[in-house]
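Right, chain A next:
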Amino acid sequence: MIDLLSIFLIAGGLFFYCAGTVGLLRLPDTLSRLHAVTKADNLGLGLLALGIALQIGDPLSAVKVLLIWLLVLAASAAGGQLIAQHVVEQKEETK
Partner candidate 1 sequence: MTPIILLDTLLAIILLVLAVVALHSENLRQSIFVFIVFGLVTALVWARLGAPDVALAEAAIGSGIAGALLLAALRDRQPGCEHIEPRPSWQVLTVTYLVIGVGLTASWAFLDAQASRSGPAIGEMVQAELAHSGVSNPVTAVLLNFRAYDTLLELAVLFAALIGVMALGPERSAPQAAGPLVSHFVAWLTPLLILAAGYLLWVGAHAPGGAFQAGALLAAGGIIVRLSGKSGIFPKGAWLRVLAASGYGVFLFVGLAVMAGDNAFLQYPSDWAGSLILLIEIFATLSIAASLLLVYLGGYPNAWMEDKESQHA
Partner candidate 2 sequence: MLDASTLYGLLGIFLASLGLHATILQRDILRRILAINILGVGVFLVFIATAYNGPGVAPDAVPHALVLTGIVVAVAATALALALQRRLEMLRRESDDE
């Protein structure tokens, strides 16, 4: 039962990872790519981490996996803002 849930979660995570990559490849401008990529890879890692945490016997390690996800979530939000700011600055510069 837990195995099935893990498989489901990990597969969902992989789907969002791929969606992020497709977004980076296909979307027309940087800001929309930023939007898509940060959302997709966070969800991707989130589901993946959840699926993996369920499989880990040691509860401490499982908590650590989830902490990594929180860290990436926060870092990606802050990093996304930095990149967006950078894009805006460069646009102003070229005007």
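Candidate entries met the following condition: all candidates are chains of the complex that A comes from, given by their letters.
Everything that follows uses one rule, which is that a residue touches a chain if its C-beta (ideal position, glycine included) is under 8 Å from a C-beta of that chain, and two chains touch if they have at least 3 such contacts; residues count from 1.
Just so it is clear, the model here is predicted, and its values are computed rather than measured.
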Which numbered chain among 1 or 2 touches chain A in this complex, counting any copy?
-> 1
Touch list for chain A against partner candidate 1, complex | 71, 74-75, 78-79, 81-82, 85
